[in-house]
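Structure in structure tokens, see below.
Of the protein chains in this complex, one is absent; all others appear in place.
All chains are identified by letter, namely A and B, in their written order; residue positions are counted from 1 within each chain.
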Amino acid sequence: MKIVNTSVPKKDALQLLTGQPVYTDDLAPKDCLIVRLLRSPYASAIVKSVNKKAALLIPDIEAVYTWEDLPADAKRFTLAGQTYPEPSPHDHLILDRRLRYVGDPVAIVAGRNEAAVEKALALIKVEYEVLEPLLDPTVAKDNKIIVHPEDDWEALCPVGADNKRNLCAHAESNAGDIEATLADCDIVLDRTYHTKAVQQCMMETYRTFCTIDTYGRLVITGATQVPFHVRRIVALALGIPKSKVRVIKPRIGGGFGAKQTCVSEVYPALVTWLTKKPSKIVFSRYECMTASSPRHETHMRVRLGAMKDGRIRGIDMYAVSNTGAYGDHGPTTVDLTGHKPITLYRTESYRFVADVVYTNNMPAGAYRGYGAPQGMFAVESAVNELAALLGMDAFLLREKNIIHEGDYLPSYYGETNTSCALDRCLARAKELSGWEEKGLCRKLQNGKVRALGMAMAMQGSAIPYLDVGGATLRLGDEGTYNLLIGASDMGTGCDTILAQIAAEVLECDLDAVSVFGVDTDASPYDSGSYASSTTYLTGQAVYQAAAELRRRLTLLAAKLLKCEADEIIFDGKKAAKIDGSGALTLAELAVASQAGNDVALDVTASTKSTASPPPFMVGVAEVDIDTETGEVRPVHYYGVVDCGTCINPNLAKVQTEGGIVQGIGMALSENVTYAPDGRVYENSLMQYKIPSRLDNGRLTVVFEPSYEKSGPFGAKSIGELVINTPGPAIAAAIANAVGARFYELPVTPEQVAMAAAARKKK
Amino acid sequence: MELTLTLNGKKMSRLIEPGILLLDFLRSEGCYSVKRGCETSNCGLCTVFLDDVPVLSCSLLAARAQGRRVTTLEGLRQEAEELAAFIAAQGAEQCGFCNPGFMMNAIALLREKAEPSVDEIRDYLAGNLCRCSGYEGQLRGILAFIEWRKSEKGGAAR
Partner (left out) sequence: MIGIRDYKKAASLEEAYQLNQKRGNRLLGGMLWLKLSRNSVQTVIDISGLGLDKIEETGEGLRLGAMVTLRQLELDEKLVTYGGGAFREAVGRIVGVQFRNLATLGGSIYGRFGFSDVLTLFLALDATVCLYKRGRVPLRDYAALPYDRDIITHLLLPKAAPLAVAYRSARLTETDFPLLTCGCAVRSDALNIAVGARPGRALLLSGLEKYAGRKLKDEEIEEIAAHAAATVPTGSNTRGSAAYRTHLVQVLCARALRACFRKEDGCGADADS
């Protein structure tokens, strides 16, 4: 391989690093109407009346819309960017009369400048009927307060949803007889875990601008991971044909799943469709922290059955996932909470039961890991505690119990573990971190304690039988190529990675492949960039398109050289007859393809998958703990990853490093908490603390690749996997330092200090 | 009110609203590298130079730039491209949205101190949040750049 598995810089790197205007708000027309939302101050309320007269008198105000301005027959929809019919219930309206969380939109205001819009927002008079909110997910099921009592609420898929019971979904799955297994175990660890909601905090907040094109169609340009889903969702929300909607994705300033939900698009879309004028919405950070789509807060009870020799025989998990006011991604995220961590272990039986409940909290959504980080914290913490109980090394306990290549995976939809270097990842992580030499806990001269903790993780690669990857490859003038994709590069570098795959197959320079994405009018259909699907699935589409284009180049060359196609050898630069009697350069073929030619050098490939091969990771956290103040500072994090072949090792490494630091934030400092009235306390980057570069210590990331035959050049996914290990690994390190266990994320300095103080007293 | 300043080396006068923040003024002048990432002065995305000192343009009235020099990444293209190549070589630009603020502050650091230590780099850039990279790749890039600059200078002296 010449280009695959090399660390070429991203194609857009220099443009980004020199600050070129390539993002949504840099590109928005200057005469855009400014769109902003009046949001509910109550966690639960009914809009009795809205008086917008005073607001409309402001000269620069173009429009004020409330629920009364929507068509009476407006259908409910989901904002979740998922393949239709979506598993997420259709429970949203653009503007609803019932308000379900602090921040739910009450009115849309559009005006010619910020000042006018701000003034208008203050002048809209709303009369609310304030209702008692439901804020505790543990009592939400069958509560007398119902978050979605409406009759037109609809679940399109059989996910066990029942709005009258506050159930967004209910799931059960099992293999073997878990009760019998646990009854027969030497030890059954029964623990309850809790992970708080956390925010994606991509640096670019949600934003969208809309225009009307030459043909009277609605053009939506915005920061989204799911352009094709946005087209469908907006068309449904506005009640207009999908053919009237076009979606363009420029550069995105980070996504992490946040932009897999259609959080900002519908509002300017409504404004532009009704006024036929360009409009834009740019979410403030405040809105981004209070009215967005964070990770689902989850309560988990884990029962882990094992024998004294360390054999883990059964895992039983019950999860309550808090989807908040709306069910975007609710039914699907929870699935990963159980199936990803349980699958890491070879057990005789397992059971996973989950309730996804509605509350009057901010609606949850998709965030890197998609439910897996919660479950991974619970199960890996339980396994770490089991190791301590057994007096067994945490690595050794894993070595005895992990799945291996070729294993049948009952808790992973009956798939086979086709590629797996988890065993090698364990060995390497142990060595790399100095696990044995350093010891789990040692006192430092400055009075702090340095401790180690570890955890494993897996994820999937695309959603089998559902996700679609698409790629179009075209030969252009001078013998260069255009690669058109529908997957969204959100900074991860998929434009470059997919071009590397194309260049490898076509044996050309990377610079010879220009990438275009995304425009729903021009790109081939692709489900979008989520579910760890792009490299694995869209990568396969690129591979197939490139292989087919090669074949067609050979066909054209054979025609021109008047021979059979199998007499032609194409080496990327020229197509030559085997006998040496003639050859055409690629540039000559390109010219010939544009004159009297009927061989289309324009190939579209579409791929699906029949499996979701898991990538694996082992993480070791080395952490300094001030047991008196409770401050915890990671000093070094070691990550060993099996993502199959790295198409671009640098980008895979940076993905891993970024995921680890997000995981560190989730473990130690990121927290969404609510006031008794349902307001979010952590409503800014001043109050919600993501790690700065002083908070994560050093990172060492290495790869132990397996080879996944179904992926392009052996690749699996990496994007989501890498956020999973810090939570349980850091919690374990703190436990090793303090001698007490922690069952909730984030682990706060207060919890650490008070636990250490209590232990000292004993 | 009238504002006279030197923006990226060009002296200019503009009529401005007295309350406009420097960030919004700069974007209205086409300096799109200057980004807003928060409202609470925490993210560092909007970093520009005021008379060569890095400041948050989201927290400074444009009026306060009266008679002073303001520099954005648009005005530092060549200096930026040198460092940028080393960040790109690590793949650490990622989504790019924090890059301009990060680049500005990194340039400020490297002007103040040619060969900062790892701790000095991390301290100086602590106010530049990045959610993609985990910071380690940015650090590798800066260290590689410092090494290159040392060898370039050494080479020139020889």
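To be clear about the criterion, a residue touches a chain if its C-beta (ideal position, glycine included) is under 8 Å from a C-beta of that chain, and two chains touch if they have at least 3 such contacts.
All values derive from a computational prediction rather than experimental measurement.
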Option touching the unshown chain, where A:204, A:335, A:657 or A:695 are the choices: A:695
Touching residues on chain B - with respect to the absent chain: 1, 18-19, 39-42, 44, 47, 53-56, 58-61, 63-64, 66, 105, 108, 123-128
Positions on chain A contacted by the hidden chain, ascending: 626, 628-631, 633, 668-669, 673, 681-682, 686-687, 689, 691-692, 694-695, 748-750, 753-754, 757
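What we mean here is this: only the chains that are shown with their structure count from here on.
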Chain centre separation (chain A, chain B; CA means) in Å: 30
Footprint of chain B on chain A - complex, ascending: 7, 9-10, 12-23, 26, 200-205, 251-256, 284-286, 490-493, 648, 650-651, 653-654, 656-662, 684-686, 690, 692-694, 696, 698-699
Residues of chain B touching chain A in the complex: 32-35, 37-43, 45, 72-74, 77, 80-81, 83-85, 87-100, 103, 122-123, 125-139
